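Here it is: the structure, laid out below.
With one protein chain withheld, the remaining protein chains of the complex are depicted in position.
Here the chain labels run A and B in written order, and each chain numbers its own residues starting at 1.
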Amino acid sequence: MLKKDTYDVVIIGSGPGGLAAAVAAKKAGAEDVLVIERDTELGGILLQCIHNGFGAEIFKEDLPGPSYAQRYIDESIELGVETLLDTIVLEVTPGRKLYVSSRQHGFFEINARALVLAMGCRERTRAMIQIPGMRPAGVYTAGTAQRFVNIEGKMPGEKVVILGSGDIGMIMARRLTFEGAKVERVLEILPFLSGLNRNYVQCLQDFDIPLLFKHTVKFIHGKNRVEAVETVAVDDKWNHIPGSEEYIPCDTLLLSVGLIPENELSRQAGVELDPLTGGPYVDESRQTNVPGIFAAGNVVHVYDLADWVTLAGYEAGKGAAKFAMALRASEEVHIPVLAGNNVHHVVPQTINKRSLEDEEIELQFRVRMPVEDRVMIEVHDGKNQIARRLARYARPGEMNTITLKPKNFADVEKASSITVDVHPR
Amino acid sequence: MVEKRRLICISCPVGCELDVTLDEGKIVDVEGNSCKLGLDYAEQEIFDPRRMVASTVRVKNGFHPLVPVYTEKPIPKPKIFEVLAQLRDIELEAPIAVNDVVIENVLDTGINVIASRDMPKV
Partner (left out) sequence: MQEKYDYIIIGGGVVGCIIARTLSRYEGRVLLIEKEADLCMGTTAANTAIVHAGYDPLPNTLKARMNVAGNAMWDALAGELNFAFERRGDFVVAVGEEELPALDTLMLQAKKNGVPGCVILPGPEVRRREKNITPDVSGALWASTGGICDPFAVTVAAAENAVMNGAEVKLNTEFKEFIMEGDRIIGIKTNKGDFLSRWVINAAGLFSDFVMHQAGVRPEFKIRPRKGEYFVFDRADVEIDNVLFPVPSDKGKGVLVTTTVHGNTILGPNAEIIDDKENSSTTISGMEEIWAGANKLIPSLSKKYVIATFAGLRPMGNAPCKTPGVNYNADYIIEIPEEVRGFVNLGGIESPGLASSPAIAKEVVDLLKDAGEEMKVKKDYDPIRPARPRFREMSQKDRKLLVDMDPRYGRVICRCENVTEGEIIAEIHAPIPAITYDAIKRRTWLGTGRCQGGFDTPRVVDILARELGVSPLEITKRGEGSEFLFRPTKKVEN
């Protein structure tokens, strides 16, 4: 369970963006750093990217996704980053209050002095590109299939057609081949590859998987399970070329047709999104238009390499830590004034300790119950008395006061709150 | 005999297209590379093509039923499916730590297959 209800830096998402932000925030001096992840472990999408190809920029190594993630997981744990797993953030307010929910920890609120959005992205679906046909089982986004194969160890299909030449699609073509499936074809509507050349070589070419440019899926057949797809060639304007149709029997269609930054939470928080990226507008410290809310990684714009995400995460973490420390400093100057024994309320409710250095502060209050005898009015910090005054009586109908003087400053400065009590003498 | 080969360098994400000229089975010219790694790649790819292999192996009592693994270094391309077949027969016991050796010196290549993450026990 959580140790606090307010954190210096809260990070939503534990992919490379989130973990790098956590590490950087700690290193920049933030004390309480919390990462919230809806999955059951840290690492984000990297955990299912078991292929190598990560870390060339930062580590000068060719690492698989999980190894790459492991380094940041280990580092954040060492630095004392707190984590909440299997816990989803449902809502973020512009004032950086988070509503979170989890089976293990329940439903609760967390306040963040600074917040880093690192929710990553989601995959574009069949409906977004409006592929006509039936709606059987067997149409998956490549990332969903990747999770099935690499994490859960289950095959989502045996005879596969892949739409889209993005990296995830090509990588899945090889993965499925490795696990004994047959990839019939990869189709790309554009006249060029949308993923990396190296993935074309080592994922398709190496295994003689045909890649057809300027081709798409025209129709999905099958009532219960995919039975075939009809493919078609397109012209430069993506118009279907009649007569080029081909009927390809298969049981699975994988879609690798793009990623979209995941910004539903950002919107609720009042974060403005750039229609060109689908992610927040950010400054160089990765701060969004909402003060104290930062964003890094695929949530901002879709990256090709995890290293760039990590670097962006560092910036966001640093910025967030700076913001949080400044806020904390101002919080430390302001302390609450609490109503104690027989006191109904006190005004002002908070004071700036520094004001006491050269000014008096009058605390106004009302008592709850009448005392028709002499009473002692006392201000204390929970342990030590700071000021006191005798009064002849105390009545709820009459406002009462006690004044703090510059001479009390030394005592008040040490306090994290002060309380007004009224006791019978 | 002069022979021309078109390769795509996979040593980094740039993916330069390399035009390799061979004479009597020897590389005499490489064009299109942006760095020295490209030259090494051409040499390697023509005489001893190699690939990194990443897959999974089964785990008993693990947090997940599988742990991802990979070859520490690229292995000869023709051996890929043999390595995969070996991996298919292995079952490890959790816990496993990142970089634990899963197969030592796989198929006498001198290269180890290692785990790419921790896999805690449940």
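In this section, a residue touches a chain if its C-beta (ideal position, glycine included) is under 8 Å from a C-beta of that chain, and two chains touch if they have at least 3 such contacts.
All values reported here derive from a predicted model rather than from experimental measurement.
Enquirer: Looking at A:219, A:281, A:308 or A:409, which residue reaches the missing chain?
Expert: A:219
Enquirer: Going by the contact rule already stated, which one of A:264, A:331, A:398 or A:413 would touch the omitted chain in the full complex?
Expert: Of all options in A:264, A:331, A:398 or A:413, contact with the hidden chain holds for A:264.
Enquirer: Out of A:80, A:94, A:132 or A:210, which residue would touch the omitted chain in the full complex?
Expert: Within the whole complex, the residue contacting the unshown chain is A:132.
Enquirer: Consider the whole complex, including the chain that is not shown, and state which of A:38, A:301 or A:322 touches that chain.
Expert: With A:38, A:301 or A:322 as choices, the missing chain is touched by A:38.
Enquirer: Just to verify: which one of A:143, A:317 or A:340 makes contact with the chain not shown?
Expert: A:143
Enquirer: Which subunit B residues would touch the chain omitted from the figure, given the whole complex?
Expert: Residues of subunit B in contact with the hidden chain: 56-58, 65-66, 87-88.
Enquirer: What does the interface between subunit A and the hidden chain look like in terms of residue numbers?
Expert: Its contact residues with the unshown chain are 38, 86, 88, 90-91, 99, 101-108, 122-123, 125-128, 130, 132-138, 140-141, 143-144, 147-149, 151-158, 179, 218-220, 223-225, 240, 251, 264, 267.
Quick note on the criterion: only the chains that are shown with their structure count from here on.
Enquirer: Using the average of all C-alpha atoms in each chain as its centre, how far is it in Å between subunit A and subunit B?
Expert: So the centroids are 34 Å from each other.
Enquirer: For a test of understanding, state which residues of subunit A touch subunit B in their complex under the given definition.
Expert: Interface residues on subunit A, with respect to subunit B: 40-41, 43, 47, 50-53, 56, 62-67, 69-70, 150-153, 178-179, 196-198, 200-202, 206, 304-305.
Enquirer: List the residues on subunit B that touch subunit A in their complex, please.
Expert: So the residues of subunit B touching subunit A come out as 8-15, 17, 51-52, 54-56, 58, 63-66, 68, 70, 77, 84, 98-99, 116-118.
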